[in-house]
Structure formats: structure tokens, C-alpha cells
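Chains shown are a subset, placed as in the full complex.
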Amino acid sequence: MHPVLKEVRHNPVLWLLVFVPAVFLVKARSHEAGTTLFVLSILAVVPLATLLSHATESVAAKTGDAVGGLLNATLGNLTELVIALAALRAGQYTLVKASIAGAIVTNTLFMLGASFLLGGLRHHLQEYNRTSARFQAGLLFLATIALLIPSAISEADSGPSASFTQTLSLALAVMLILAYGLGMFFSLTTHRELFGSSSHEEEGEPPWPIGLALVMLVVVTVVVALVSEVFVESVQEAAASFGMTPAYVGLIVVALVGAAAEMASAFSAARKNRLDLSVGIALGSASQIALFVAPVLVFVSFLMGRPMDLEFTIPEVVAVIVAVFIVAEISNDGETNWLEGVQLLSVYLILAILFYFLPGTH
Amino acid sequence: MHPVLKEVRHNPVLWLLVFVPAVFLVKARSHEAGTTLFVLSILAVVPLATLLSHATESVAAKTGDAVGGLLNATLGNLTELVIALAALRAGQYTLVKASIAGAIVTNTLFMLGASFLLGGLRHHLQEYNRTSARFQAGLLFLATIALLIPSAISEADSGPSASFTQTLSLALAVMLILAYGLGMFFSLTTHRELFGSSSHEEEGEPPWPIGLALVMLVVVTVVVALVSEVFVESVQEAAASFGMTPAYVGLIVVALVGAAAEMASAFSAARKNRLDLSVGIALGSASQIALFVAPVLVFVSFLMGRPMDLEFTIPEVVAVIVAVFIVAEISNDGETNWLEGVQLLSVYLILAILFYFLPGTH
């Protein structure tokens, strides 16, 4: 049997692929089905993200460790990047920025918290590699400072001009991507022995052949792009009818949808007592979005002629600081249990409640 | 000799019980003795809190470990709760909220700092159970986020409506009390082996017989309630004549008075080189007020028809964040000396100076 079909058969998440044609059918038939399209496109993105993630890993597995690691690091959040690019094109800058903040918060609080809880319900105490967690926490902390400085400044009495914020954001984006590159160099080359136990390759489905993997990478990316466009178009109408602000959609819905594929892997690893892998996926994904996806979006928007700045709203800033502070604390430990999972999820729930009720103004 | 009389004879703090009748005598005689009543009621609360604390521990000691732990956790800050309820009834919402923030700050900075200093003056280096301290720090951190989110939000340009803040506060109160319950379940049931060394029972006076303990619990609570009413009535007049703002009274005076009984135990344990016990009392008391007393006050005020929100002033927010950050740092260590005590006390003194001089506006 064809390896893709075989995988679809064994992985219930992929059964959601049925929603991909559904999105385009409904879209073609009706021009007023905003809310339906919103729900359908969310359901369609989840299995596509899973396929994309498998395709990336298959290519990475074939290309040797350093190149493979680089590929994983570059394409690991391709879904988030494609959705964000669609939103940028539609001029939904608030949504894009909210989804960047949301990805950091979701990956660190929800994905990590649920991993700790699911793992902790089976295993009394679980341990993981402190060094690797500290490395990711360091990258995330750097990103947080870079992302939040423009916001902190614009709160000062004498708010700077928009052009100043844009220049600053561009400079920060360059720095972030450099820092990300050096971080990759460190973890893949000079100090790779520190990251030994969190090997991605042992986990999950067997890799696809390289030809298939490359074809899937291109095809699925195109499909995700098409679905994302429908999603972004339908967001405003759907948000209004569900009583959600654009900030809420970006921070919670888009972030959860974009991270669905990674979550499946992280949760399954936690239940198998391989918490290193869960922590690596959750924190790695968060730092990748902050240090790679966010700068790329700044550059692309700059080339598109309407630069996106990195100025976030106060509640977003508070949420990101809280998330990164918690990661810093956690990475000092290296041990976890179900209560820590509950606590992380509680903080996530508090923030989700907050963003749901918060009157949207930006 | 009757066990209560015997205890009064041996514990000088209880000699202050003489101020209990004094409060009611002065109250009956004069209607303008605000300042005198303020001082007398403070002096009267201290020995009552000590009795209440002993009664609670006696009941707890008789009812087995899990139920006893639950009782201790629920009634351990009964004095603070009764004072706060009296203040709620008198409509002194600012005072109540200030005393919640003050209890967190006082327990973590003053009680912990003085314990470290008193212990450190006798013992060169002292150690304590990191795991237990981290557990309390986690609870406190969760509470801080929940308590401070409404305040952070209302600082945003577009201040939300009062009803939004109240709904949010109610939702947060439910979450906090759930988190507290799960924390109790964790420390008393699933992971109780982690908390071995900080056994409460070995310390202090022998427990009273269960009948006496129950009677004392009820009687002393009623007396505390009566004294609290006098205290709350006299606060405004006294604060004015001492040049103190209501925020200062709540943050510093009420918090110190409410914690007097716990402090006696914590300091004595520190001098006996049993720092686990001191840290447990100080942090346990702080997290109990944040995760149990504060939500209960929100519920009660809601039932009273005028809900209290959890929006704090900026200086209160800064003080709580500083306190919780310090606890997080300290709990990473597990070792202490006299200088750490001095540093914690210095931070407390800085905050106390600040709140004393701060012009009251609420």
C-alpha cells in the first residue's frame, strides 16, 4: 500500500483530511458561509499540519544530522508561517502579531502543561534534560526582550513615531535571526553532545522515501496556503458571530491550530515517559516562532511595502512575559509531576479567559 | 490545672489577652476613642490568633493526617479571614484588598527574612527542603498571575468596564480555589512523601483534648469577630491621626497583626535550626491567603450583593511581584545565611517606607 495511504489509515488525525475538499466545496457554493468556512478550515489545517510535519521529518532524516536539524528548525513551523503570510497579504496585521505572541504562550503553557499532566498521570515523577531546556529558555528570553522592547518604549509618555518603531523592528528582526542561526550552530555543531537525549528521529512513523517526502512538502504547503486564505477571509465574520475579538482568534485559536501537529507528538512522548522529547518540541517550537518565523514575517511585510512592526498590546506583553518567566523557572529544575502540569494549564486558562473577555481595541 | 490556663501561664504572648476585655470596656464607655480602640484591638488580636492557631492544630492532630492537613490548610488563616470579613461588611474594600497583598508581602519578605536572620545569627549556614519551597512558590506564582491580571488589564489604554473586572475576578477566584484544592490533594495524597521533613505536629505545645479544642475554635472565632469589628470601625480615625493611609494600614499593620501567631512559631523553629518548618509556615501562609482566603472573600462579597474585584493598585502589584520573584529565586537554592535574612528584611523595609509615604488616593 502507498505509505501515505497507510499512514492515513493508522492515524485518526488524518481522517480530518476529508475537510480539505469540504472547505473548497463550501467556498465555491456560497459566499456568505463565513462561520462554516472558519470551522471547516480549522479542521482541515490540523491533518495538513501533521502531513507537513511528517514530510519535513522525512526529508530531515535523509539529509544527515546537521542539514536535517537545520531543515527541521527552518520548516518545523511551516504551517504557522503559511497561515501568517496569508493573513499578512490580507492586511490582518493584528491577527499576525497576536498569533506570534499566542504561539509562544500556547507552546510553553498549554503544550508543556498538558505534556506534564498527561505524563504525570502515568508516571509519579518525570525527569528531563535541564541543559537543553535552559538552552531553549535562553533563546526564548532573548526573543522576548527583542519583541517587547518596542512595546515597552511606546508606553513611555513620549510615544515614538511609527517610522522609529518600524526601523527598530527591522533591526531587531535581523538580530533575532542571527541569534537563531548561532543557536543552531551551537546545538548542531559546537556543543551537540549536550543535546544528546532529545533525538527526534527515534519517535513516530517511519520516514517516507525522499522523493515522496519532497513532493508532499510542496503539495501540502500549497494546499495549506489555499486553506489559510479561506481561513483568514472568514476570520472576521466568524469571530464576530462567536463573540471573539481578533486578538483572541490570533492568540488562542490560530496558535492552537498551528501547533496541533506538534502537540500530538509531544503528548504521546510524555505518556511514554520521554519528557525530553516533549520539552524539546514545546520549547523548540516556541523559540522557532519567536526567533525565525517572526523575523521572516517582518522582512516579508517590509518587501510587500507595508512593514509590520513588533509592537504588541499590553495584555500580549504580560502574557509573553509570564510564559517566559515560567519557562525560566521550570528549566532550573529538570523534574516534573502532574501538579506542575495543572499549574501551567491553569495559567493558560487564566490568560485564555482574559483574552476572551477583553474588549478588542487594537 | 486547666490546659488553657496552663498555656496562658507559660506563654507571655497570651498575657495580652487582658486587652480583649479592655477593648469592649473602652468601646462601651466612649464613642470617640478611635485611636485608643485601634491600638487596643491590635493588641487583643495577637493572643486570640495564637489561641485560634493552637485550637486548629489540636483539632488537626486528632483527625488523622489528611483531614488534619486539610483543616490546617483551611483554618490556618482564620484570623485574617475574620478580620477581612468584618472589613468587607463595613464596606472597606480598599483595606481588604490591601491586606491580601500585604499578607503575601509580609509572609514572604518579613516572616521569611526574620526567620533567616534569627536562624543565621545562631547557625552559620542553614538548609531546607527545596522541593517543598518550590511547591509553595509554584502556588504563589499562580495566585500572583491570577490576582494581578485584572490590574494589568485595567492599566491598558482602554480600561475595561467594572462589570468585566468583576466577572473576571469571580472566574479567577473559582480557578484559584480549585488550584488550591489540587495542591492540597498533591501534597497530602499523591506526593506526600516529598513533604516529609516539615511535619507540623512535632512543634509547639501539646494538643488540647478534641472537645476543648472545638469549643475554643468556636468561642475564640466569635471573640475575634467582635474585636475585628471594633478594629475596622476605628481604622479610619486612627489612620488619620497616625498619618497613615488606609493602604498602609491594610498592607503593613493588618498583615503583621494577622500573621503574629504564625510568626512566633516560624521564628522559634528557625532558631532551633528547623528552617523547613519556618519556610513551610511562611510560604504556606502566603499561598493560603492568596489561593483560599482571597477567593472566599470574592465569593462572600458577591453573595453580599456588592462583589469585590481583584484589581490592585500599581504599588501593590509591584510589591507582590517583587515578593514572589524573590521567593522563586530563594526556592532555587535551599540554603541560607544571615545576610539573606537582612536582604529580605531590607526589601520589606523599602516597601514599608514606600507605602507609608505614598499619598493615598483610593
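Read from first to last, the chains carry the letters A and B; within each, the first residue is number 1.
As a convention for this text, contacts are C-beta pairs under 8 Å (C-beta built on N, C-alpha and C of every residue); 3 or more make two chains touch, one makes a residue touch a chain.
Quick caveat, the model's predicted, so the values are computed rather than measured.
Shown chains number 2; the total number of identical copies in the complete complex of this file is 3.
The rule is short, and it goes like this: only the chains that are shown with their structure count from here on.
Centre-to-centre separation between chain A and chain B, using Cα means, comes to 41 Å. Residue ranges of chain B in contact with chain A, taken from their complex: 134-135, 138-139, 141-142, 145-146, 149, 152-153, 155-158, 160, 164, 167-168, 171-172, 175, 178-179, 182-183, 186, 190-191, 328, 332. Chain A meets chain B in the complex at residues 124, 313-315, 318, 322, 326, 329, 332-333, 337-340, 342-343, 346-347, 349-351, 353-354, 357-359, 361.
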